[in-house]
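Take a look at this one; I'll ask things after.
Note that this complex is displayed minus one protein chain, with the remaining chains in position.
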Amino acid sequence: MISLDTLNEKWEVIVIGSGPAGLAAAVAAAESGAEVCIIEREERPGGILKQCIHDGFGLLRFQEKLSGPEYAYRYLEMAANRRIPILGNTFVLKIQREDTGFGLTLQESGRGVFKLQAKAVVYAAGCRERTSRQVYVHGDRPSGIFTAGTLQYMINIQGYMPAKKCVILGSGDIGLIMARRLVLEGAEVEGVYEIKPEPSGLTRNVVQCLDDFGTPLHLSTTVTEIHGQKRVTGVTVCKVDNDAVPFRGTEKYIPCDTLVLSVGLIPENDLLETLGLGLDPTTGGPPVDQYNMTALEGLFVCGNALHVNDLVDYVSESGVLAGQAAADYARYGRKRSRCLQIIPGSGIRYVVPQLWDSAGERNLILYFRSSQTVFQAVLEVISGDRVLRTEKYPVLRPPEMQRLELKAEDFSEPLQDLEFRIREVKI
Amino acid sequence: MKRRLTCIECPIGCSLETQNITQELTVSGNQCARGERYALKEVRNPFRSLTTTVATVFANCPRLPVRTKGEIPRKDLFVAMELINSIIIEHPLLPGDLVLKDLLGTGVDLIATGPTDPVYAFNGYERSHGR
Partner (left out) sequence: MHSLKKIRKLFDRAGFKEIEVAEKHKAIFLSGNVDHWDRYLEAGYLAAGKGYRGVVNDIQVRGLIPDSFTVPSHSDKSLEGRHFHAAVVGGGVIGAAITRELTRWQIDVALLEKENDLSRHASGRNNGIIHPAFAAPPGSLKARYNTLGNRMFTQEAQELGVPLAWPGLLVVFPSRMMHMLMPLIRRRARQNGVRGVEYLTPEQVRAREPNIYNKQQGGFFLPEGGIVSPYKLTMAYGENAISNGAQVFLQTAVIGFDLIKNQGGNRIVRVNTNRGSFTADLVINAAGIWADQLAEMAGDRFYTIHPRRGAIAILDKKVTHLLKYNIGQLLIPAGKSKGGGVTPTIDGNILLGPTAEEIPHREDFATRTEDLAYIYQHQMFLNKALRSDQVITYFSGNRACTFDEEFVIEPSSYVENFIHVAGIQSPGLTAAPAIAREVGRLAAEILKKTMALLPNAHFNPCRKPLPVMSALSFEERSRLIKENPAYGKIVCRCETVSEGEITDSLRSPLGVASLDGVKQRVRTGMGRCQGGFCTPRLVDIVAREAGINIEKVSKSGPGSELVFKKTKGLVDYSSVKILSEGGKEEESHD
């Protein structure tokens, strides 16, 4: 740990969060010449990667299939080599706008409550999990109800087994990954239940985490009620129609001692909201421009706090973007000019960034998700009456985020709002 | 005998079907050659990488993440788990360090993927300052 006397009070860039987004942002900011430090609320750095011990991380960034801790370690080494201090066990109590940037009020055991200042802040606090009550699972409140991430921490980091026979609600990737982990550690997974008619996670995970072990996946089925007062004794599952409305009479009681929930992630931007920043209701993150800068100049957001990603490589990519831009902002005080909108049109759930500083960078990296599964999809990027770009996709699925680069030469004056839309090609 | 599987070679995710009519294994439902290769390998002898944890003697790192440095036959996963469950790490390790050589004679090593000192990274700054 760094002692207080060696710690500067004023920084060019402060990064909040030491996960894959925050570490990438800090390294990128340092490489751009900025004085940067990282604030981490937990006692170990690395964010959620610490507990994601499965592999498949880093295929794009390192051309290797790393585990989460390995991926984090690569970045931690880069941060160490660039002498970026990481303040662990440090909690941000308050963030406020000041004349020269931002003031952060922090709390840590050794330092008490203390303040740091930064010209630019990169916010990379990740996301939290949606809970059983938030998806309207009713019943009492016995023990044995865990979100997949909580269970993952207990099994992978603490080495505790909180389940013998479990039901998993939600086929998000963490839920699928945990189905495999539970079986490998000796628990029985009765089944995975998904309210939607198709899996929420990647096909690869359905195959390797469920099919490999004969774990059934029940689509268009959800858990409606938890039974048990002290420990879970069972759950009621029920078929649903396409609007997720339960079919009366299809209820089935399934004995189990544990219900695991993988029902969605919520970007954790509650601290930013105290600054008066509005959030995009679809992504759960604040709208940003192509530098990942929010409506508040000097405040950048990246990673899962911006929108929930399915690949860590993209998380780090958004961190690099934010880190570089934050360094530039802090050092050269770039001002934003007129912002154009990037609009999710027909068939598109969302596009990030949502804004586009028309005087700035014209090589844009855009991430989008489709609203539903579309085969032989044609994506069009429209500006006014003109189609700037047409991309063909054999298939677009909402769980699989797409990345698209627009080049400066794609544009022509006058610049107008961009709209993404999907044209379905019928075979 | 017929078997069904979903191709994971690309995002399309074709539904594949293999059939064993005579001695010859045939694949249908694939839209490209990669699908056929995938199905044949999956049905004959699927390989998987194994990621799990091992116990350690370190109080602040009760479990250390490990993985196979390559794929092992899927049928051996639980035999491997039984062996891995018996390991207790007693010496400090860093990601990439060897935990077990040639797991079950597969020729694949088991390696650590995390450090046994989990706050190690916080010290990176001091290390780079030569402390």
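Here are a few things to note about the model shown:
For reference, chains read A and B in written order, and residue numbers begin at 1 within each chain.
The criterion applied here is as follows: a contact is a pair of C-beta atoms (placed from the backbone, for glycine too) under 8 Å apart; a residue touches a chain by one contact, two chains touch by 3 or more.
All values reported here derive from a predicted model rather than from experimental measurement.
Touch with the chain omitted from the figure is made, among A:G56, A:P69 or A:G149, by A:G149. Only one of A:T131, A:S220, A:T282 or A:Q416 touches the absent chain when the whole complex is considered: A:T131.
Contact with the omitted chain, checked across A:R41, A:R82, A:R204 or A:R423, is made by A:R41. For the chain left out of this panel, the touching residue among A:E98, A:D270 or A:E405 is A:D270. On the side of chain A, the interface with the absent chain consists of residues 41, 89, 91, 93, 105, 107-114, 128-129, 131, 133-134, 136, 138-144, 146-147, 149-150, 153-155, 157-164, 183, 185-186, 188, 211-214, 224-225, 229-231, 270, 273, using the contact rule stated above.
The omitted chain makes contact with chain B at the following residues, 1-5, 16-18, 39, 41-46, 53-55, 63, 74-75, 77-78, 81-82, 85-86.
By definition in this document, only the chains that are shown with their structure count from here on.
Note: centroid distance chain A to chain B, computed from Cα atoms, is 24 Å. In the complex of the two chains, the chain A residues touching chain B come out as 1-2, 43-46, 50, 53-55, 65-70, 72-73, 76-77, 79-81, 83-86, 88, 156-159, 181, 184-185, 203-204, 206-208, 211-212, 375, 394-395, 397, 400. Residues 5-6, 8, 10-13, 46, 48-53, 55, 62-63, 65, 67, 74, 77-78, 81, 94-96, 113-115, 118-119, 121-129 of chain B touch chain A in their complex.
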